[in-house]
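Just one protein chain is left out here, and the rest sit where they should.
Labels run A and B following the written order; every chain starts at residue 1.
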Amino acid sequence: MIPHDILTLYTAKAVEYIFALSFLFLFIPFWKYAMGEAHPALQPAMQPARQKIADRVPDLVEWFRLARDVAYHPGHAWARAAGDGRVTVGLDDFAQKLVGPMKAIELPPVGTRLAAGEPAWRLRVDGKAVDMISPVDGVVTEVNPAVLASTDVARHDPYGEGWLLKLDAPRFEANRRGLLTGKLARTWLEEATNALRLRMAPDLGLALQDGGMPVDGIAHALDEEHWDEVAREFLLS
Amino acid sequence: MRSAAHTLTAQSSWFNEKVLLGLTPKTYVRSLLTPGNLVAGLILAIGIPVIVYRFVYGLGAATNLTQETPWGIWIGFDMLCGVALAAGGFTLASTVYIFGLKDYHAIVRPAILTAFLGYLFAVLGLLCDLGRPWNLPIPMIYSFGTTSVMFEVGWCVMLYTTVLFLEFSPAALEWLGIGEKLRQMLVKATIGLTVAAVLLSTLHQSSLGALFLLAPTKIHPLWYSPFIPVYFYISAIAAGLSMVIVESALSHRAFQERVDHHVDMAPLTVGLARAASVVLFSYCFLKLQGIADGGHWALLLTPMGYWYLFEVLGFAAVPSLLFAHGARTRNVRLVRWTAAWTVLGVIVNRLNVSVVAMNWDLVPHYVPSWMEVMTSITLVTMGVLIFRWIVNRMPILRELPQYRNAH
Partner (left out) sequence: MKLSRRTFFKVSGAAGAMTLASAPKASASPVRVPGAEMKAVLVDTTKCVGCRACEAACAEANGLAEPAMAGDERVFAARRATDQRTFTVVNRFEDASGSEARFVKRQCMHCVEPACASACLARALDKTPGGPVVYHPDRCLGCRYCMVACPFDVPKYEYEKAAPFVRKCTFCAERQATGLEPACTTVCPSGALTFGTRGALLEEAKRRLYAADAKYVPHIYGETEAGGTSWMYISDRPLANLGFKDNVPHVAYSSLAQPALAAVPFILTLFPPLLMGLYTFSQRRAGTEAESEEAPHA
């Protein structure tokens, strides 16, 4: 390291002070820039994690996500009250993993009257289709356009963005008594998982990732030919 | 629900449940046959014999190190980059536990795991590089070279790896479901461990830079500066933040089933980007001050000078602006690519100081041997595999329900 001689030192120090002052001048506008928003009005409100969304947290029961704020039908559909007599329904994580990547989900149009225990919508995969049972009585008021556009959202976020229908369901409280929540739902899902696991005989060549996660389309892996029969067994349709 | 008549024949021993992810051994092994695993297996199949070869036949047989260039990529990449990119551990821990930004709690554990494995990788690289690694305990136990920056680095790294292990261990205890008292003790000690982590990281991130203070005649003047320790420290912070962005992006893609889906990564990513932007902005000015202090303006117009400008402008100034812009427009994709570029930039910087600008005018200049490169790739691969093994089993990306509010 060559030490400065006194003459170049003056220049060097002058330059350094200029740089330091420039930095201080530029720092405040840069901070404002880095911390600001490009289009403040259009930004969706960000929810701090501390907010009470504990109920929205999907637990992981073995391989399947279980949302805590919905009520489950044994045929693997769920329902959530949206307030003022409206109910949101969808398919659960078990159902979408059982069936695998879907070509389409055929949803009933607005105005259709659904009955609890009766087929409500259809999951279409490669030419075959399986129905799912409606968890509640009601009239369809809204159909999720995102799901009609692509079934991926129903697969990645079945309890949130992947909702299927919104219904007018005045009898929801009564329907609710036939649905599973809390510990019961948990036990039910564990049993369903066990049933699946027992079907996966050791000598079955399942190509599992080292994630222990069954591939999408467990039904297909269990029985390629008759996967729809396996699916209907679990979906009760 | 109609259930098929069945008898419970599924084995569910502890080993099968915990280690084999609930599968039978045969099924588990078959599940490992993926293309990614085959590539990893190939790397290990070549790399591990290379490492053995290095230890049997010596450094001369395995590396291109010379008497003029005693340090190569095992120091420049394995050691320096391993430590720099593991800075996410202390930056995230201090963000959550000291600055109290609880929103980032969801990504503290993966950051600490990344840091822990990063340091393990750095230490393993060091063990490959040392000529007599079995003497490693000597400066720890009885012969203290206290005038040496290397001594301080060694001690700090050893202590910090221990701290990282302690910070990581609650996750392991939760997975095993044992040692609840110990786990609670460790959780109580979080703030103390975090203070220790920040302290030790500050010391050795900067000291790794200070190592090069003893080579003023060998490193190109643009990279040699009495402020190298400060540069390494500040760039390590930016590296840590960027690495957390990259790692969380990759983890959430690769481990979708393991992730807590209620955690929205977008605001966290954007928040980290804002911090990284300011850090990099300041870093650029620090570099400017360094040039002024050294009076090396004329050197900027040489080939090495152009490379220096590319490193500072391309890998620090540009990412600073891109991070800020990406944060302002909530463009998570832009932020993630900028983060990856910044990670690359830190690697470039560390390699520049230790390998490229070191003996920069020596002909022929050092070039790593294929065995050195293979060893580094092997160690990185092992780190990634261990990361995946742990994430697939332990509550890193998600919380176990029974411990939800316990930390």
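Basically, contacts are C-beta pairs under 8 Å (C-beta built on N, C-alpha and C of every residue); 3 or more make two chains touch, one makes a residue touch a chain.
From a predicted model like this one, the values you see are computed outputs, not experimental measurements.
**Q** Write down which of B:V195, B:C284 or B:L334 is the residue touching the left-out chain.
**A** B:V195
**Q** If I consider the whole complex, including the chain that's not displayed, which of B:F144, B:Y306, B:W370 or B:W389 touches that chain?
**A** B:F144
**Q** Given the contact definition stated above, which residue among B:P25, B:P49 or B:P70 touches the chain not shown here?
**A** Residue touching the absent chain, from the options given: B:P70.
**Q** Taking the full complex into account, what residues of subunit B touch the chain not shown?
**A** Within subunit B, the residues that touch the unshown chain are 55-61, 63, 65-68, 70-71, 94, 97-100, 102, 129-133, 135-136, 138-139, 143-145, 147-152, 154, 191, 194-195, 198-199, 202-203, 206-207, 210-218, 226, 229.
Everything below uses one rule, namely that only the chains that are shown with their structure count from here on.
**Q** How many Å are there between the centre of subunit A and the centre of subunit B, using C-alpha atoms for each centre?
**A** 31
**Q** So in the complex, the part of subunit B that touches subunit A is made up of which residues?
**A** Contacts found on subunit B: 1-4, 6, 8-10, 20-24, 26-28, 30-34, 37, 102-103, 105-106, 216, 224, 226, 255-258, 260-264, 266-267, 274, 277-278, 281-282, 285, 288-289, 292-293, 295, 323-325, 327-330, 388-389, 392, 398, 401, 404.
**Q** Hey, which residues of subunit A end up touching subunit B in the complex?
**A** Result: residues 1, 4, 8, 11-12, 15-16, 19-20, 22-23, 27, 30-31, 33-39, 43, 46-50, 53-54, 56-60, 62-63, 65, 74, 156-157, 160, 188, 191-192, 194-195, 197-200, 202-213, 233-234, 236 of subunit A touch subunit B.
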